[in-house]
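Moving on to chain A:
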Amino acid sequence: MVLSKPETGTPVLEMAHVAKSFGGVRALVDASLTLYAGEVHALLGENGAGKSTLLKTLAGVHRADAGEIRLNGGDFHQGNTRDSIDQGIAVIYQEPSLFPDLTLAENVYVGRQLTSGGLVDWAAMEKGAQALFDRLGVSLDPMAKARGISIADQQIVEIAKALSTDTTVIVMDEPTAALSSKEVERLFSVVRNLRDQGSAVVFVSHRLDEVFALCDRMTVMRDGSTVASSLISETSESEVVRMMVGREVSELFPKLEPKIGDVVLEVRDLSLAGQFSNISFDVRAGEIFALAGLVGSGRSEVIRAIFGIDKYDSGSVTLLGKKLPAGKPSVSMAAGIALVPEDRRQQGLFMASSIARNVAVTMLKKLSSWLVLRRKHEESTAAKWASTLQLKFADLSDPVERLSGGNQQKVVLSKWLATEPTVLIVDEPTRGIDVGTKAEVHKLLSQKAQQGMAVIMVSSELPEVLGMADRVFVMREGEHRGTLDRSEADPETIITLATGGVMSV
Partner candidate 1 sequence: MRRWNFSWDKGVGIFLIVAVMIGTLLSDNFANASNLSFVLRDVTEFAIIALAMTFLIISGEIDLSVASALNLSSASLGFLYRAGVPFELAIIGGLLVGLACGLFNGYLVTKLGLPSLAVTIATLALYRGLSYVLLGNQPVNELPEFWISIGYGRILGTFLPWSTILLVVLAAIAWFVLHHTRYGRWTFAIGVNAEAARFSGIPVERTKLMLFAMTGLMAGVAGVVYTLRFASASPDGAVGYELSIIAAVLFGGVSIAGGVGTMWGVIAAVLSLGVIRSALQLTGFTANSLLIVSGALLLISVIAPKITEALRKRPSALGKDNTKKTIREVGNEKPTH
Partner candidate 2 sequence: MKNRLIKSGLRTFALSAVVALGIAGCASTETVTEEPAESTETSEAAESYRIAIMPKAINIGYFAAWDEGAQKACAELGATCDYIGPNEATGPAQVQFINQVIQEGYDALVISAADQNAIVPALQEAAAAGITIVTSDADVAAESADARLVTILPSAADRIGTAEVDWIAEEVGEEGCVAILSASATAANQNVWIAAMGPYLEETYPNMSWCGGDLESATFYGDDDATKSVEQFNAILSQYPDVAGIIAPTTVGVLAAAQEKKAKGATVAVTGLGLPSEMAPYIEDGTITKVGLWNPIDLGYVAVYAAVLSMQGEFDGSVGSTFTAGDASYEVVEGGIAYLGDPFTFTIDNIATFKEIY
């Protein structure tokens, strides 16, 4: 273990040698985390390294099998989620968990509503929430229902929730995954503010640039154990990556020389009220075409409309000279379009179903002779793709929910590559995936493009866009702002186009 010199004073939180097993699987072997007041502490590691389990132990979701947890020098009581909250632990999960039917004010105070005389005091909660929102510099109506507010706002509400009690430790599990850079900046200023007021913040992210921009110290985990802990200023990105994966990652963006062919997909004047308008572009065989822009700029909506999930109001989508009907995913799929969606768990997978069924779901027709579905073919197809994509699994009949995030994404990719699409659309293909698998996915996309597939990629990670794309189509507020060739694409230009000229990072 590489330990840096400790900060002065007693740590706020000390988790030492924590171990936790589920059934026979050891999720935590020897995990330690030390946290001081007034610091932003990065918790790093690949998916499956044990970060989430460690944090859930702190949150009271799990109970550690062994190890010691001390809070403010005293014993930390491992009870349920309520007990952890009462001891000053606030966890903001990757996907904010608000209650859509409740008002924002009640969301802030949920489970411990303000009362007067034993009854819930709505006026006090409204006032309190308003004060918190003001402090965080956001204009949200505390009495509005949470349903429908943006993810960024949801995160702000979660932070307000954490601030509404005497919180000593705030844990943020990948809070930036779904945020635009502008929103990330707002979040960062909120977090710095918290730090300056003496809070201890644990920050989990896969985006190393953010970690280096924001955090003071970091702890790296691998395979259920803590492998390093040091000041951010004493390390470098490449060193962190090496510690996370346990080896050198030489090529995160293994871009192959493209062989651009003819136009396969023509999108003309596509509009959907309130989402995007007059979007036109061509995509050629063999190219990787990136849609860039802030979250909420309409990128995902455009590709959803192309695939047919949402019905566009006007315009046309033409594939290989054939016009596709609006709002018919099954037709688009049969015609040769594939969509690897943004939300893997909710949109990409049938979590409780087997790996084989997940892979085969897009090609049931091909696997049937006349009406009869041939199960042997289903399994052999799944097995073929599993080995092609180097999927790690025990049995093809295992439910996909037992796989790690990266392997789950491979299953989604398998099911779409199996349809041998002309156009492969990927929406945030590497979100929440560890560095190792990330490189594998990039390599795969490159290969497929080189073999003649047209790839449309939506990504919020600039390095990914710059590293992979042959052309970059930048959107802002539902409109096309410019198209850049690989040679002319650089972070500044893209951000300028995406933000309307105001540089924010």
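Regarding candidate selection, all candidates are chains of the complex that A comes from, given by their letters.
Just so we're on the same page, contacts are C-beta pairs under 8 Å (C-beta built on N, C-alpha and C of every residue); 3 or more make two chains touch, one makes a residue touch a chain; residues count from 1.
The shown structure was predicted, so the numbers you read here are calculated from the model rather than taken from an experiment.
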{"item": "Chain A: touching candidate in this complex (1 or 2)", "value": "1"}
{"item": "Residue ranges of chain A in contact with candidate 1 within the complex", "value": "22-25, 27, 53, 56, 61-62, 95, 97, 309, 328-330, 332-334, 339, 341, 345-353, 357, 360-362, 364-365, 367-368, 371-373, 397, 401-402, 404, 415"}
